[in-house]
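One protein chain is absent from this view; the other protein chains keep their places.
What follows is subunit A.
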Amino acid sequence: MAILALKKGISAEIYKYRSTFVFWFVLLAPAFIPAINLIAFLRRGDAIVARGGTAWENLMQFSSGPANFLFPFFVIIVALFVNTIESNSNTWKLIYAQPLSRLNVFCSKMLVYIAMLFCSLMLFGLMTYAVGWLVHLANPDLGFADPFNLWHLLGNCFTIFLATLGFGSIHFYLSQRTKNLILPLGIGVGGIVSFMILVQGWEYARYHPYGYHVLSSGPVGTENFSLWSHMEPVYLSLALAAVVFSIAAIDTQRKRII
């Protein structure tokens, strides 16, 4: 019964995003870095590979660096959007006055948000892989025909996804609590920058929630890579997400719907 009700909530939640910015954002944002890498490798692939390492190793480095920096912003924007769509349309009271439990409405939105992050990361992985093969078609000598384990890349994306849920839950809750767009964005930028500073030498930087996704990511495409080898930040992230999402769910039961 509860599952059926949740299915209704999720179905309505997905439907409302048609023809919206977030729909295209979830689809196209993961293409941003692969598109730049495609141009870079088509134009200067030889020079890049000549600096050392295999073609796939270079592509993975070119992908993970910018992605680690940009992905938190993506998470913050998606969290803002899935909640401000209700604030801007004045529809919180509409959805909470429907014959579904408050927990159901909350879980529907939370699960769709989590699914958006998951889909984007998987798309990012697949598009990065596609870049290698597209470059191979244009320049077969570059080395993209060498063996490469796609499942390692997708597995790494999945690990990053799990490691993102920690700070992702914070931004989901923040965006539910406030209509203010600047506050969650400011907290996000503060979190990202403070992690980048602290990770330079502070021994407890590994507990910083805005760094879990960076610390869980491994050198895909190299011999040293081993899937599930950096699990501490993933566990920390999942624990944080469980706590924050639970607090948000309890808060939803009590709060006044304006």
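By our rule, contacts are C-beta pairs under 8 Å (C-beta built on N, C-alpha and C of every residue); 3 or more make two chains touch, one makes a residue touch a chain; residues count from 1.
Keep this in mind: contacts and distances are computed from a predicted model.
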What is the protein name, per UniProt, of the chain that does not appear here: "ABC transporter ATP-binding protein", "4Fe-4S ferredoxin-type domain-containing protein", "Cytochrome c oxidase subunit 1" or "Heme exporter protein B"? "ABC transporter ATP-binding protein"
I'm checking contacts with the chain that's been left out. Which of A:Ala97, A:Leu137 or A:Ile182 qualifies? A:Ala97
Across the whole complex, the chain not displayed is touched by subunit A residues 5, 8-9, 11-12, 15-16, 18-20, 85, 89-91, 93-101, 254, 256-257
